[in-house]
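Structure provided below as structure tokens; questions to follow.
A single protein chain has been omitted; all remaining protein chains appear in their positions.
This part shows chain A:
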Amino acid sequence: MAFTLYALIQAVILGVNAVAVLHEERFLSKIGWSVDQNIGGFGEEPGIKMQLINLVRSVRTVMRVPLIAVNAVCIVLLLLFG
């Protein structure tokens, strides 16, 4: 498997897009992965599921706006250079 750096960048963009598209109300609540259904205890360490939910939520919050720019650039480049 010969990877180029470009393949890695493409994979990362696709993955982050996939995480950013998960909607809190419409989707994550339906499968029980929203934050308000999973409030853990106070002093305990959060489990794996809680950490994943937090990770998804923070990726969505942080990457929403930069992803718009990155996707736009990617679309233009792919249109121009195939």
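We adopt the following convention: a contact is a pair of C-beta atoms (placed from the backbone, for glycine too) under 8 Å apart; a residue touches a chain by one contact, two chains touch by 3 or more; residues count from 1.
What we mean here is this: contacts and distances are computed from a predicted model.
**Student:** Quick one: find the hidden chain's UniProt protein name among "Protein YIF1", "Centromere protein N", "Aldehyde dehydrogenase" or "Ribophorin II".
**Tutor:** "Protein YIF1"
**Student:** If the hidden chain were put back, which of A:Ala7, A:Val62 or A:Val76 would touch it?
**Tutor:** Considering the complete complex, A:Ala7 is the one touching the chain left out.
**Student:** Need a quick check: the contact residues on chain A for the chain that isn't drawn.
**Tutor:** Counting over the whole complex, chain A touches the hidden chain at residues 1-5, 7-8, 44-48, 51-52, 55.
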